[in-house]
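Have a look at the structure below before the remarks.
A single protein chain has been removed from this complex, and every other one stays in its place.
Lettered A, B and C in written order, each chain numbered from 1.
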Amino acid sequence: MIKAGIIGATGYAGAELVRILLRHPDVEIVWYGSRSYVEQPYADIYRNMFKLVEEKCLDDDLDTLAKEADVIFTATPQGYLAGVMTDELLDQVKFVDLSADYRLTDVHIYEEWYKITHKSPQFIPEAVYGLCEIHREDIKKARLVANPGCYTTCSILTAWPLVKKGLIDPDTLIIDAKSGTSGAGRSAKTANLFCEVNENMKAYGVTTHRHTPEIEEQLSLAAGHPLALSFTPHLVPMNRGILVTEYATLTGDHTVDELRDALIEQYKDEPFIRVLPKGVCPETRWVEGSNFVDINVMVDARTHRAIIMGALDNLVKGAAGQAVQNMNLMFGLKEDAGLDLVPLFP
Amino acid sequence: MIKAGIIGATGYAGAELVRILLRHPDVEIVWYGSRSYVEQPYADIYRNMFKLVEEKCLDDDLDTLAKEADVIFTATPQGYLAGVMTDELLDQVKFVDLSADYRLTDVHIYEEWYKITHKSPQFIPEAVYGLCEIHREDIKKARLVANPGCYTTCSILTAWPLVKKGLIDPDTLIIDAKSGTSGAGRSAKTANLFCEVNENMKAYGVTTHRHTPEIEEQLSLAAGHPLALSFTPHLVPMNRGILVTEYATLTGDHTVDELRDALIEQYKDEPFIRVLPKGVCPETRWVEGSNFVDINVMVDARTHRAIIMGALDNLVKGAAGQAVQNMNLMFGLKEDAGLDLVPLFP
Amino acid sequence: MIKAGIIGATGYAGAELVRILLRHPDVEIVWYGSRSYVEQPYADIYRNMFKLVEEKCLDDDLDTLAKEADVIFTATPQGYLAGVMTDELLDQVKFVDLSADYRLTDVHIYEEWYKITHKSPQFIPEAVYGLCEIHREDIKKARLVANPGCYTTCSILTAWPLVKKGLIDPDTLIIDAKSGTSGAGRSAKTANLFCEVNENMKAYGVTTHRHTPEIEEQLSLAAGHPLALSFTPHLVPMNRGILVTEYATLTGDHTVDELRDALIEQYKDEPFIRVLPKGVCPETRWVEGSNFVDINVMVDARTHRAIIMGALDNLVKGAAGQAVQNMNLMFGLKEDAGLDLVPLFP
Partner (left out) sequence: MIKAGIIGATGYAGAELVRILLRHPDVEIVWYGSRSYVEQPYADIYRNMFKLVEEKCLDDDLDTLAKEADVIFTATPQGYLAGVMTDELLDQVKFVDLSADYRLTDVHIYEEWYKITHKSPQFIPEAVYGLCEIHREDIKKARLVANPGCYTTCSILTAWPLVKKGLIDPDTLIIDAKSGTSGAGRSAKTANLFCEVNENMKAYGVTTHRHTPEIEEQLSLAAGHPLALSFTPHLVPMNRGILVTEYATLTGDHTVDELRDALIEQYKDEPFIRVLPKGVCPETRWVEGSNFVDINVMVDARTHRAIIMGALDNLVKGAAGQAVQNMNLMFGLKEDAGLDLVPLFP
């Protein structure tokens, strides 16, 4: 059994890690880390875990944890892991970091978008970007995996094959993204109160959202050259789910079948990516609770554009599920171990 | 592998059976019955099942199905199974009926509350009421199990130990129940449209709801004499979940600890019933997607009453989960096989 | 024009006062009090008021305000008004207090349920309980009106005529109440985050909710003797609305028509109380945004009980609307001035 520790186990992503790992056949959770709730029973915070988790929350003692665990998941604020990472830790235990600390290869871009100083840029070259469908082989050998953001995973996977094949012009790419509210986290802010979010729809972080450079860096790998794109996130009154609607100009008179073939070809062996039947739009309800990404593409002949759509559960494939998928790869387990989650509907 | 057929596989309860059985280690679904969608791929109706279920929907051909299946789940309207049941069928295959056809021992009460004629009352004596925690031993030997209603399961289990022990006066019992909207089914009715249900709360079926006699019959078994109680259901703008708040006069100066001890004693070995810590109220979010029932009780010394509360997921323990639990018992499987579902939150 | 000041203008009840008073033909708001947002434009906090309210938020300077205003609405935490009230203030300006400070005639009961010391019990005798339909004549002469709680208004008005006429036994009264989340206020608490409230239903404050003694005191006026009742509030995933379902044993073989006649007779001239047609259950959606209370009663002959139901908008008739209705009475205006609000649906 692989021993797993979770730092930040009482945030939504951390709690989702607990939900998934509890039923993972090869993993045992040995550390429920939560600075805010030290010494409190975990199931007092998340009562869904009553009778399932007996442990108490522990403080963030990484040195001890590194000795007890085989893998550490950090579901922590930006800057936390960068601030504590050392060679000694990396020699002892593998890390899957759900924050952005090691996602960007250029530390200046990180510091510019996140407005914080990176405390350990020396580890950036070693870190592998944990988008399994794109960087699978590197992940298998990694000690430190930077788990992608929720918007990012959906945005990149949806566009990747079309950019890669040159079917769309990446410089025209516009990503309009919609997210459920669990993406905003569990901290007590007025803006995230029920009455403020319910019966409302809004854009936020327009032109400045931190997932933008991450999407750009990855898609530039597909394009073969740097690119800049528009990314606009929106908050939706639902708990889970991300939907992206992407717009790009076609590079030629490509048909919808050509575009769909590119998606199918890229993802035909992927366990978690479902290219939907022609004409069917992804919907967040069909992936809720699962590690699936549903994608599809349409062609607007009138405007010569592709409309590419993707849906995933931000807490699963957008966070905890992908983290477990990364762990599976890092430890040589079956990639879908613990992840055969059937979407819950309604 | 046990071969299971589902009649009514495209209703919400039927679809939840599919979700659960797909991951049941000992069961294979051989029949996705749906009159409304014959010959259509099941995953075209429930797109969460895309890539998980390849089969098409089939018509309700019970004779053929009885030969192919070991167990048939009927998630059908009232009167359906009573209208087609025969000795020949019962000799070939076991039934778990999610409708009310065989739940009440007195056919007159059935006909009075359901306003339909029962077509095969001769099978009522053989049928076993499938509330596992109460009738476990009978269920193990049954060929025909009447799976309890969603409100019913929650209402009975919550009150049972206190009635049984004589701690509350059953003739004072008032049940105020609240249900998510999936309990209203998937048929296209104006009253169940999003805009009609959202941002609204209402009672319905006041004094006339059909689950009333079912609760009364079962609790009279605990009381040792017939009883009449008040049951008022309410519709809540959420997908899943039932919460019951029950009020009853104490039979003496019982403390909350005495009442809680009665609950704990009754349910201490039950895998799916969680008696919450003292002072903690059940909430539907903590059981969503799981087969758990969370219960607790408080005492109002001022009014000399017990307030008993219970929460479950109406589609799991209130329908499909309990049906699988019954099947497990009927076939000598582990009672929680396929049912180790961790509640999904948020 | 009557000049009105609002202390606590940035809470949900305060904001609803602003919404209503902005269109009141006889009132001008002269003071948007908000300690948390002093000097910030009110419309920066409530952007629905952009272009409608130009004023900035002001600190709580009651002495200045008392000179500028004819009436002060205090939509403040318990204890605030009791802590600052003086004879000088009362000589200068009328008060409608939306907190509980002056609702209970017995200061000991206040201190016991609210766990705070009352700083100015000497004003309690002068204060009038502002349930217009019951205390109209006293309100007209009052300088200090204690505006009832949201649960309270709904609970009392629904039961009052039946208690008054002796048709139900008040000692058997059980009130099961359900509230939208705006009743929980606008402060940033984890428990009120969207993801914690959405898709959930729970009871809270069981046996201890502070509105209990207020309901008891008022209904004891109708009963003619002190009484104790059970009151259980629940939180519902919707913004606005309170629904109460009340249970009581009939004092005789009363028919539903007798009970309904009592409601109709009591309320036939009331502008804001709608006794619904026979058999129709109140629903919160039908009163949203308005000052209406919808009520009805059913009889359960089997259990010899009345089930009485009421619905109102907790921010209007349950708070700001009733406060304006009180102000109208206190100043001799038309009782429904500014309150001819048509319910908004959907």
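Note that contacts are C-beta pairs under 8 Å (C-beta built on N, C-alpha and C of every residue); 3 or more make two chains touch, one makes a residue touch a chain.
Since the model is a prediction, treat every value here as computed from it, not as a measurement.
**Q** For the chain that's not shown, point to the residue among C:Gly166, C:Gly205 or C:Pro343 touching it.
**A** Per the contact definition at the top, the residue touching the missing chain is C:Pro343.
**Q** So one chain is hidden, and I want to know which residue out of C:Leu52, C:Ile264 or C:Ala301 touches that hidden chain in the complete assembly.
**A** C:Leu52
**Q** Which of these touches the unseen chain: A:Val84, A:Val107 or A:Met298?
**A** A:Met298
**Q** If I consider the whole complex, including the chain that's not displayed, which of B:Thr152, B:Thr181, B:Ser230 or B:Thr245 touches that chain?
**A** Among B:Thr152, B:Thr181, B:Ser230 or B:Thr245, only B:Thr181 touches the chain that is not shown.
**Q** Touching residues of chain A against the unshown chain: what are they?
**A** 174, 176, 178, 180, 195-196, 198-204, 206-207, 228-230, 232, 234, 236-241, 243, 245, 247, 281-285, 288, 298-303, 305, 307, 309, 311, 346
**Q** In the full complex, which residues of chain B touch the absent chain?
**A** 12, 181-182, 186-190, 192-199, 237-239
**Q** Which positions on chain C touch the chain that was left off?
**A** Its contact residues with the unshown chain are 12, 15, 19, 22-23, 46-52, 182, 199, 239-240, 274, 276, 280, 283, 285-290, 294, 340, 342-346.
By definition in this document, only the chains that are shown with their structure count from here on.
**Q** Could you draw the chains as nodes, link the ones that touch, and say if you get a line, ring, star, complete or other?
**A** complete
**Q** On a C-alpha centroid basis, what's the spacing between chain B and chain C, in Å?
**A** About 38 Å separates the centre of chain B from that of chain C.
**Q** Quick check: how many Å separate the C-alpha centres of chain A and chain B?
**A** 37
**Q** Any idea how many Å lie between the Cα centroids of chain A and chain C?
**A** About 46 Å, centre to centre.
**Q** Quick check on chain A: which residues sit in contact with 2+ other chains?
**A** Those would be 12, 182, 199, 239.
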